[in-house]
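Only a single protein chain was left out; the remaining protein chains are all shown in position.
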Amino acid sequence: MTNAIEIRAVEKAFGNVRIIQDLNLTVAKGERHAIIGPNGAGKSTTFNLISGHITPTSGEITLNGERISGLRPFEINRRGLSRSFQVTNVFAKMTVWENIRCAVLWATGQRYAFWKNVDNLPEVRRRTAEILEDIHLTHRRDVPAGLLTYAEQRELEIGITIAGGANVIMLDEPTAGMSNTETDRAVALIRRLTEGRTLVIVEHDMSVVFGLADRISVLVYGNIIASGTPEEIRGNPKVKEAYLGEEEH
Amino acid sequence: MLELIVISTLNGVLFGMLLFLLSSGLTVIFSMMGVLNFAHASFYMLGAFFGYQISRWVGFWPALILAPLLVGALGMAVERYGLRQTHKHGHVAELLLTFGLAFAIEQVVQMIWGKLPMDYRVPELLDFPAFTIFSTNYPAYKMFMLLVSVVIFIALLIILKRTRVGLIVQAALTHPSMVAHLGHNVGRVFMLVFGVGTALAAVAGVIAGPALVTQSDMAALLGPILFVVVVVGGLGSLPGAFFASLLIGLVQTFAVSMNGSLASMFGPLDPSIGPSLLTDVWNVTIAQIAPILPYVLLVLVLIVRPMGLMGTRET
Partner (left out) sequence: MTELTSRAPTPTDAAPGRNIGFYAAWGIFILAVILLPLIFRSGGSHTTFSLIGIAAIFALSYNILLGQTGLLSFGHAVYYGLGGFLAIHGMNAIAAHGLPVPLPFVPLIGGFAGLVFAVVIGWVSTQRAGTVFAMISLGIGELVASSSLILRSFFGGEAGITTNRTDLPALFGWNFGPQIQVYYLIGFWLVISAIAMYALTRTPLGRMCNAVRDNPERVQFIGYDPHVIRYLSFCFAGFFAGIAGALAAINFEIANAAYLGAVQSGVVLFATFIGGVSYFFGPILGAVVVTMLQLELSDVTTVWQLYFGIIFIGIVMYAPGGLASLLMMHRPLIRAGTLSAILPAYLIAIVPTILFACGVILTIEILAAYSQGNAGSSTIRLFRIPFEAANPMTWLVAAVLTIGGFFVARMTWRGVTAAWDRAMMAARERGYHA
């Protein structure tokens, strides 16, 4: 069975500085995989490498067996991979409804149509309403996204990410800046929405990581030092030394 | 032929240095503040007109000092009361402000001095031929212009590489937000940079005025070429601006003196083909297309290598 994502011997250098060196990672289909690591380890860079924002200096990345390293972000997105952003990246001037609607347009086959009225597309309307319901933001559908609360924006962010129906979802610190209640809500949402899909998540909140993930990879200085089930990671001495330190979880 | 090449090279380098005086200020302003100052050539024009007016009242040499100071002060006021106000509305607003300013300055100059060229004379001290190449006299004034440009270039280099202010400016060329985070009074630095940039443009105007034409359309003619220089050299790169200035200065100067055309190379077209696009293209001389060569270069560079020859940033 092909893996959802495979990263093989990937290196990324900016000028003379090697941020990522000899990165190897495998994410199986349907798996919930968390990437953790200290700040500056290269987690965002890894995400950007997978989603096509930047290209590897060497090495290969595949999605469902197909090579995606070197493709542009929208080409990768069309092959079924979608990501969210650490800094909320919604369409601030558009309403919540419009945000989600834009996210479903490509998946419903609208392409660049300039001869159809976007309000008269029942399939588009149905899917948008469905996703709004899933992320519990139907009551806020007419509010410009820039005016939402921070937690609501993060939920909208997740909504936009899954709206296109991608089966590989990558979330970059989705619960950053949330209170405990908000985090619990978000985790429940993520668990529900990624049922049956592959999830790759970067997180700092260890309770989220250990509660959500099937497998965890630890990234330190651009290198995966350990990869395994939560129990294996918890017990791994290298990981304890490099990252978890004195944390009790 | 050799004479033509030597003279054209001299003139081309001179024009290039003039362009660099202008483009250096524009590059630094763009890199630090993110705004492409559409009105930069207008400050050049103000320098020429102020230089003309002051030299009419008290002479050329005081004008050389006073005019750039006046224009620099004006520049600082524009930054303080204009750009800073529009900064919160985004880069488009800042660009449009400088665009409107360029337009308004041209109107004011036209209103005060009219549309005809000014009789801006070379100072007597420099009004003699410096040397004679083959049969052409090369005016001393042009050597003076070259001298001033080179001196300012060296001064800029020293300030940038050896002083603290220069260090800050260099840092801001590639990482403007970091400079703010380091605690420098960004507002004051911006005002200073804008003032110095526009003062440099004014110096170029004061010395170029007598040699080139001092007229109210100066800014409109030179402005677009200035953008070509900055973009071709690379938005944010001073060395790039230097090389691009020389490149375009030389290209334009040489092109203007060349009368070759497809017709001169391959002979005239059959006269029975009446006037048409083909005959137009066949008969046009290089001198005639000289004014548009910089734009051809601009479009090519923007398509092939949007960061320019040596640029570090794209927008």
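Assorted remarks:
When the chains are written out, they are named A and B in that same order, and each has its own residue count from 1.
Rule of thumb we're sticking to: a residue touches a chain if its C-beta (ideal position, glycine included) is under 8 Å from a C-beta of that chain, and two chains touch if they have at least 3 such contacts.
Model, not experiment: these values are computed from the prediction.
Check A:Ala28, A:Ile54 or A:Met94 against the missing chain and you find that the one touching it is A:Met94. Annotation: of B:Leu4, B:Met111 or B:Leu125, B:Met111 touches the absent chain (contact as defined above). Check A:Arg8, A:Lys29 or A:Arg78 against the missing chain and you find that the one touching it is A:Arg78. Across the interface with the omitted chain, chain A contributes residues 51, 72-74, 77-78, 82-83, 85, 89-95, 97-98, 101-103, 105-107, 110-119, 141-144, 160-161, 163-164. Within the complete assembly, residues 36, 82, 85-86, 89-93, 95-97, 99-101, 103-104, 107-108, 111-114, 220, 224, 227-228, 231, 235, 275-277, 279-281, 284, 288-289, 291-292, 295-296, 298-299, 302-303, 306, 314-315 of chain B touch the chain that is not shown.
Here, only the chains that are shown with their structure count from here on.
The mean-CA centres of chain A and chain B are about 48 angstrom from one another, to the nearest whole unit.
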